[in-house]
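My questions will all concern the structure given below.
Apart from one protein chain that is not included, each protein chain of the complex appears where it belongs.
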Amino acid sequence: MSGRYRARIDGRDIEPADGWQVRILDLPHGLISLGGDAGSILAAVEGSGEEWWVTLRGRRLRVELRTWRERVLAEANVAAQGAAGPLEVRATLPGLIVAVQAEPGSDVVEGAPLVTIEAMKMQNEVRAPRAGRVLEVMVAAGATVAAGAILLRLE
Amino acid sequence: MSGRYRARIDGRDIEPADGWQVRILDLPHGLISLGGDAGSILAAVEGSGEEWWVTLRGRRLRVELRTWRERVLAEANVAAQGAAGPLEVRATLPGLIVAVQAEPGSDVVEGAPLVTIEAMKMQNEVRAPRAGRVLEVMVAAGATVAAGAILLRLE
Amino acid sequence: MTRLIRRLLIANRGEIAVRIARTCREMGIDSVAVYSDADADSLHVAFADRAERIGRPPAAESYLDIGAVLAAAARSGADAIHPGYGFLSENAEFAAAVEAAGLTFVGPPPATIAALGDKLAARRAARAAGVPIVPGLTVPLDGPQGDLDGIGFPLMLKAAAGGGGRGMRRVNTAGELAGALAAARREAVAAFGVSAVYAERLIAPARHVEVQLLGDRRGSLACLGERDCSVQRRNQKLVEETPSPAVTPDIRAALFESARRVAGAVAFWSAATVEFLLDADGRHHFLEMNTRLQVEHGVTELVTGLDLVAWQLRVAMGERLPRGVVDAEPNGHAIEVRLYAEDPWNDFAPVAGRVKAWRMAGGPGVRVDAGVSADTDVRPDYDPLLAKLMVHAGDRAGAIARLRRVLDETVVGGVQTDAGFFRWLVDEPGFAAGDYDTNLIAERWSAPPPSTQEMALAARAASYLRDVGPAASARRPPGGASGQSAWGIAARRGALR
Partner (left out) sequence: MTRLIRRLLIANRGEIAVRIARTCREMGIDSVAVYSDADADSLHVAFADRAERIGRPPAAESYLDIGAVLAAAARSGADAIHPGYGFLSENAEFAAAVEAAGLTFVGPPPATIAALGDKLAARRAARAAGVPIVPGLTVPLDGPQGDLDGIGFPLMLKAAAGGGGRGMRRVNTAGELAGALAAARREAVAAFGVSAVYAERLIAPARHVEVQLLGDRRGSLACLGERDCSVQRRNQKLVEETPSPAVTPDIRAALFESARRVAGAVAFWSAATVEFLLDADGRHHFLEMNTRLQVEHGVTELVTGLDLVAWQLRVAMGERLPRGVVDAEPNGHAIEVRLYAEDPWNDFAPVAGRVKAWRMAGGPGVRVDAGVSADTDVRPDYDPLLAKLMVHAGDRAGAIARLRRVLDETVVGGVQTDAGFFRWLVDEPGFAAGDYDTNLIAERWSAPPPSTQEMALAARAASYLRDVGPAASARRPPGGASGQSAWGIAARRGALR
């Protein structure tokens, strides 16, 4: 049945290990085991529709699953939107903004510190995922942000 | 809110311990904790509607919960059926009938062995819940029975 | 002689299959589970490296089917078989067939299993070795009119091929003998396929005390302490502890000496247990020798720090026991309670059903060996042992206090278990004082009704969940940073406050 889906992980097309047997140990919480010729392994699965997360050997992998129909729709969407716009830099976890290093209009190199967020009692620096010009900064020191909140936009 | 229900356990009306706080630890599996002035206790709950099971300190109690409306309906039902008929003796667990001691037409005393069921590799004797005459025996040695199956009827 | 074990087939199910697979994983040995159709999704299958179907749910058509197990071993490429306990573990024909197939049997030699599996032959061998046996027959009883050899009543009938309390009956008067004999024979045939039954004097009060042995193929033998298994129902153990509160250093020395003599009467290696009754005067009487791992081996592991399954495997591969094992000194006190799906308020009758909530204890000094988890079906086909809860502490009082705490943390929903009995037991004054015998349950357990407070709490819990349950299941979880429920059903605590 799983041949119905195209799986993508880390931007790569992945062929599912169809020879492996899946056993569900705890369905409400997504605990399963996978058994095949090369051994057996316990795993956790969450998700729905096109977006899934599978934790194997302690690592949580995001799995995109698309049927043929979902692929066609997604491609149509991308075509309709044209080229990608500015890059949004988001908070990966909720916390308190303790410092904003980025200034609107300035150019930053890849890896440059942009914003410092305090969360879990640690100070975490959000760094530039690529080089670019800072278009807009949405946050200020002292503000609290939710996970996924847009911090700033890079051109 | 729980004042809406009348609770019965072991045939007794029970006043719920409303001062105790219920915390749900694992909803799909019914794991909770109860906290009150006299301490805290972990418990398991399963059920729906009028029939619930609560496991506390290792003991599983059947709890009947009825709203006013459910009580009225239940009483009307009993009234419609009139007096109780013969007593059905049922298998409490599934297994293999290895011996039938009860004979139709014979009188048995309370506690008399009626049927021997093998389950879990153990031989378990089903005994007469009260004295009476054996009206009918539904099983024979060698048969397999499901849990809840009627084994015989006592007058 | 070295026989490397690279892939081990575990001819068992449930907690013991999981436990053996754990040691395999630690030793770098591939584990192969076997399963009947009833167990295709069981925990022991998920834990092993690979799995082979061996038949239909009845044990006779799967776990007891020698041909099916050997075929699974051949298919999987296993080079050894561990039988666990129960099923084929004391079946000499099986052990011989394993060896004949060129595989290593993880256990004593087949001839030893055969010699000790016949409980009457074992009694004769023990007597010949100068070990005191329980007074009674050393040949099968012909019938109610047979020679009872001055045993007197009450007496115990036992299956000659017996074990695990099956085919055993207490007989109080001569008048009960015929009926009890028929029942014992019926159960013996059902359990072992052999109807032979013998009679022993009933020793009461008595404690059931056993000695753990571990031997290698060169004749080294370790006595790894004793276990007290006197808390029993239906002649089956429910609680085991080490050391025994009834065993003094003198008694211990005598027990070890007898255990060594019994083992010395046969060719022995691997793990085995010699069982004794200890009477009120502190004298011990040989009962039987079990040529396999016991259910309760874990308490010995806790106080010695040894992994008995690992040593079984090493000995099977030809390794010798090092001095540190032969001279292992136990530390502290350990207690095990067997968590069965059974009803202490209904004569400890086994129950079937689906486990729902499943919360096991953690923290210091706790070991849990489980064969099930949430959403597991307990089926009537097999022994309803769900898990073994073990505690270890510096002394017996500390172990009992820890056990009480562990029981408070342990929650099993869906099926009645004997946990409520254990919760009573830890507060029973005689048990706390170490003063109990095999009649503890018969004499002291009154199956007390639930307290008013317990009923009030149960009513509270059910009422609360009847109110919030449907509302909760209708809502979707608010969703964390990422990842949603696959089924939209993991309704959350937060929504219920």
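When the chains are written out, they are named A, B and C in that same order, and each has its own residue count from 1.
Operating definition for what follows: contacts are C-beta pairs under 8 Å (C-beta built on N, C-alpha and C of every residue); 3 or more make two chains touch, one makes a residue touch a chain.
Only a predicted model underlies this, so the values are computations on that prediction, with no experimental measurement involved.
*Asks:* Among C:Leu8, C:Ala246, C:Val351 or C:Leu425, which residue is in touch with the absent chain?
*Replies:* C:Val351
*Asks:* For the full complex, which residue in A:Val63, A:Ala102 or A:Val139 touches the chain that was left out?
*Replies:* Among A:Val63, A:Ala102 or A:Val139, only A:Val63 touches the chain that is not shown.
*Asks:* Would you indicate which residue among C:His82, C:Arg185, C:Arg402 or C:Arg423 is in contact with the undisplayed chain?
*Replies:* Answer from the full complex: C:Arg402 touches the omitted chain.
*Asks:* If the missing chain were put back, which residues of subunit B would it touch?
*Replies:* That gives, for subunit B, the contact residues 23-30, 33, 35, 37, 39-40, 42, 45-48, 51-53, 93-94, 147-148.
*Asks:* Which residues does subunit C use to touch the chain missing from this display?
*Replies:* Subunit C touches the missing chain through residues 18-19, 22-23, 25-28, 40-41, 47, 298, 301, 305-307, 324, 331-332, 351-354, 356, 359-360, 362-370, 373, 375, 377, 392-394, 398, 401-402, 404-405, 408-409, 413-415, 465, 469-470, 472-473, 477, 480-483, 485-494, 497.
*Asks:* Which residues does subunit A use to touch the chain missing from this display?
*Replies:* Against the left-out chain, subunit A lists 1-2, 4-5, 7, 9-10, 12, 14-18, 20, 22-32, 34, 38, 41-49, 52-61, 63, 65, 92-95, 98-99, 118-124, 147.
Keep in mind that, in the parts below, only the chains that are shown with their structure count from here on.
*Asks:* Using the touch definition from the top, list the chains contacting both subunit A and subunit C.
*Replies:* B
*Asks:* Would you identify the chain whose Cα-based centre sits farthest away from the centre of subunit C?
*Replies:* The chain lying farthest from subunit C is A.
*Asks:* Averaging over Cα atoms per chain, report the distance between subunit A and subunit C in Å.
*Replies:* It comes to 48 Å between the two C-alpha centres.
*Asks:* What is the distance in Å between the mean C-alpha positions of subunit A and subunit B?
*Replies:* Taking the mean C-alpha position of each chain, the two centres sit 51 Å apart.
*Asks:* Out of subunit C, which residues touch more than one other chain, so two or more?
*Replies:* Where subunit C meets two or more other chains at a single residue, that happens at 374-375, 489-490.
*Asks:* Which positions in subunit A are in touch with at least two other chains?
*Replies:* As it turns out, subunit A has residues touching two or more other chains at 28-29.
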